[in-house]
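Removed from the display is one protein chain of the complex; every other protein chain stays in position.
So that you can tell them apart, the chains are marked A and B in the order they are listed, and the count of residues begins at 1 in each.
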Amino acid sequence: MAFLTRTRRSRRAKPAGNEQNRSTGGRESTVPSFRDMALSSDLDANLDRLKEIFRDCSDIVFREFLFAQKEQIRLALVYTDGLADKSQVSEQIMRALSLEVPVAAPEAEITRANALHFVKMRGLCIHQVRESARVADVVDAVLSGDTVLLVDGHAVALINGARGWEMRSIQDSQTEVVVRGPRESFIETLRVNTSLIRRKIKNPNLKIEMFKLGEVTRTDVALVYIKGIASVGLVAEARNRLARIKIDGVLESGYIEELVQDDPYTPFALLHHTDRPDRVAAYLLEGRVAILVDGTPVVLLAPTLFIESIQTPEDYYEKSQFMTAIRMLRLLALFLSLTAPSFYVAIISFHHEMLPTALLLSIAAQREAVPLPVFVETLLMEIAFELIRETGIRLPRPIGMAVSIVAALIIGEAAVQAGMVAAATVIVVALAAIASFAVYYSGSVTVRLLRFFVLLLTSVMGLLGLMTGIILIVTHMASLRSFGIPYLYPVAPLGSADMKDVIVRAPWWAMFTRPGLISKKNRRRMAQGLKPEPLPTGGERHCWRKAGLTAGRPVFCWSRFFLPARFCLFRFSLCSTPVRTPGSQLFLLLSAA
Amino acid sequence: MARLVVGLGLRFPGKTLFQYPEIILGKAAGKAVALLYLWWFFQNCAENYRSFISFLAVSFMPETPLMVFVAFALIMASYGAYYGLEVIARTNQLFLPFVIVSVVLLFFLSVPEMTVNNLLPVFEAGMIHLVKSTAAPLAWFGEVVTFAVFIPYLNRPGQAHRVALFGILGTAAIYEMTVIGIIAIFSPALTAGYLFPVLNGARIIHLANFLERMELVLVVIWTVAGVMRVTLLHWVLVLGSAQWLGLKDYRPMILPVAVILTALFMLIHKGILEEYYFLAWVWPLYSLIIFEAGLPFLLLAVAAIRGVGGKSG
Partner (left out) sequence: MSKRVAFLFLIIVLLGLTGGCWSRKELSETAIILGAGIDREPDGKVRLTLQIARPAAFGATEGGGGGGGGGAMVGTVWVVSGTGETVFDAQRNLSLQVSRRLYWSHNIILIFGEDASRQGVREVINFFSRSPQPRETMWVGVAKGKAEELLTSHSAMEKSSAQSLGFLERMKAGLFVEYKDFIRDLACPGTNPVAPRLELLYRGRHEGPVMELGPGYHKEAVLTGAAVFKDDRLVGWLDESETRGLLWLRNLIKKGAVTVPSLNEPEKKITMEIIRSKTKVDPYYDGEKASFEVQIRVDGMLIEQQSKEVFTDPEVMAALKKSLAADVERKARSALEKARDDYAVDVFGFGEAFHRKYKKEWPALKEYWDEEFARSDVDIAVEVRIRQSGMQAGRLSIRRGAER
């Protein structure tokens, strides 16, 4: 326990550099230090040392055997039972080395001295083999599922990538369901997850940098980005923030999220998280970085903008007009779920004058029998709803369903019947609850929390309290940054070019730039002028614009240079035939001037 | 006036209104002028708090003690001031479209209630009266002096002239629209008697027996706009007093300034009628002559004569 607190404290207080010594120093008492040890050339010594390290680890297997051609060459395998692929270990390593080593050329005498080279080059039938002379690497490799082959007489271990363990198969995404679009989602195995991304972005510029985080758990963490699109500064920043993490264990990406986010106290999600590869790929293409953590399907994305909590991957697959409408609906939902109960309380207990007379009388009739003040009533209903939701999530699915139905019936129906709550309150609270589901999960959690904050303020000051809450929240949001990018980015500060993808989802041919603040240098994502144009009806030959998709270099584009001229030209085109080719545009411009 | 202020600001890049008087007038006189401005901003800020709150208190929650409003407003303003100009500006940017859209919406919703005849005849009262009565709105626009404080924080100070002018014109347009709308609804005779004519204007909107009782929108606008204004002034005050005292960071000043403002708030006026009179007749001349035109002109003149500061933009 002492060590835990110690590492945590050092994480905050010390810069990344001299922390290394501190934390290893702190750990010395519990785990034997092998970090700086090198392997010896004596197999027995190595095995003894490893056995010492892995003492009482019943799942570590040590297997000694002899080389097929030269019996005096002793070999030993170390691997973790359950993490290594047993059939590979026995077929491709043991069988290959102890039985089937091809007969070497006669002049190539196999000795203890060149055994390692021979084993690696001709003996092992394993796809991925690397060498290491450090005990630490060996230990890490074994624990990560690799199989370590030690050769007598060599102070170098061969680390065979023969991993294979029980894992969940790739399934539909659980948190972000789409109607149109890929179904697959990430699983708990990091390597599978990176492969899912790689399958979407087949480009050598897709970089996957590995980190091992967690002093005890040694969890693999991958920093994924596209070189040339993600800004260098952002990648370096992400790298630094990951590198300074010193923690005993990383069991989920949430640990990392809270350790790297810009504002430690905010309830808002400053790193987006998702379990969908297509979303990750889309974000990478916009110049962001993804942080994958082994052992969880949840991937972190940075930097994140607030508006993304009402966006889904499907927005980009479905028709733009429709998705624009849906986004407006979601924005409304976000607003409703934050303010609906507060608004209700404000009106019913402070500002009766806001309601039309008929509505007021009908609500007054309902409230006649209710003994509680509106605020208390609403608060109770909110809490009841949160309870139902919580039990619905936590209980085993069949029971959970039953419980939520019963609870909803009791609260919704019986409470109104008994005159405990007004029907209007149930409607409002239910509306807010439903609306919160329309927002992306991480956003909805925040909103659910803040709803109570606003409700509390409203109960004190009515509409002014509600406005106070909203202003405080917005001020707070305006102060937030995610990896240096203002959280409210395209709206405040205004990025007019990126407003195309905020509430409106512009058609793809119009979104030819990446988000400005995020991808700093490399802005263009497609050639301009890809807007499909129907063939002119006359005999005139249609002239397609060149659509060269060049990553990295901006496409030369007339309208960028003569943007004001475009308006003149538009007026020209009203009276003359439409002018399409850039050359004639220029000519027209000159003649106009 | 805006040109005056911006011209001053551009002469001394990186310096605020509280810093360059010292350069222009020397240590003691400069400090004194800066202190005068500080005092004016204090008063201005307190007045703003006062009018912001009395609207809410009078028309919506007469029973609630003023201190509670002050507490709420101060929490919001201090929170914004704590984060500084950038955050205030961003928050503003987010709210501004909503405010403008709502104002325009209210205007158009009340069009059916308007009678153009109420506006006629124009310029009946004669020039002297006209000039006298424009003093109040003019002083109000004259608060563009505040601009002098954040010119050094602009990304492109070169555009300051344009921005200031644009800001004034935009505000004036909205102001004019509201005034004309209200007079067209109620006729001048009635409007003169109202304390908050816009509120009365919003209250009468009713379309199709459904879209009615729109003063809620007005409260929202008023709160947002009022808080933004007060926050900005609060920040100016905090920054100004910190700079005047020579502090490096302005944040420690937030609490003292808040306390002073609360006291000032409670002291300046005894009631709404006194406030009404003061804002209509005393305040405009006082601030217009001394702080919004007089002192900036003096400063610029002295700076030009003594040749201090960089070349004017």
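Here is the rule we use: a residue touches a chain if its C-beta (ideal position, glycine included) is under 8 Å from a C-beta of that chain, and two chains touch if they have at least 3 such contacts.
Here the structure is a predicted model, which is why all the values come from computation and not from measurement.
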- Note on the structure: Answer key for B:Asn200, B:Thr231 or B:Ser287 versus the chain not shown reads B:Asn200
- Message: If I consider the whole complex, including the chain that's not displayed, which of A:Cys57, A:Met121 or A:Ala364 touches that chain?
- Response: A:Ala364
- What is the set of chain B residues that contact the non-displayed chain in the whole complex? 58-65, 68, 71, 75, 117, 120-121, 124, 185-187, 189-190, 193, 200, 203-204, 206, 209, 212-213
- Spell out the interface residues on chain A facing the chain that's missing from view. 265, 348-350, 352-353, 357, 360-370, 373-374, 456-457, 459-462
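Operating definition for what follows: only the chains that are shown with their structure count from here on.
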- Considering the complex alone, what residue numbers of chain B touch chain A? 56, 60-61, 64, 68-69, 72, 75-76, 79-80, 83, 87-95, 209-210, 212-213, 215-216, 219-220, 223-224, 227, 231
- So, in the complex, the side of chain A touching chain B is made of residues 350-351, 353-356, 460-465, 467-468, 471-472, 474-476, 478-479, 486, 488, 491-494
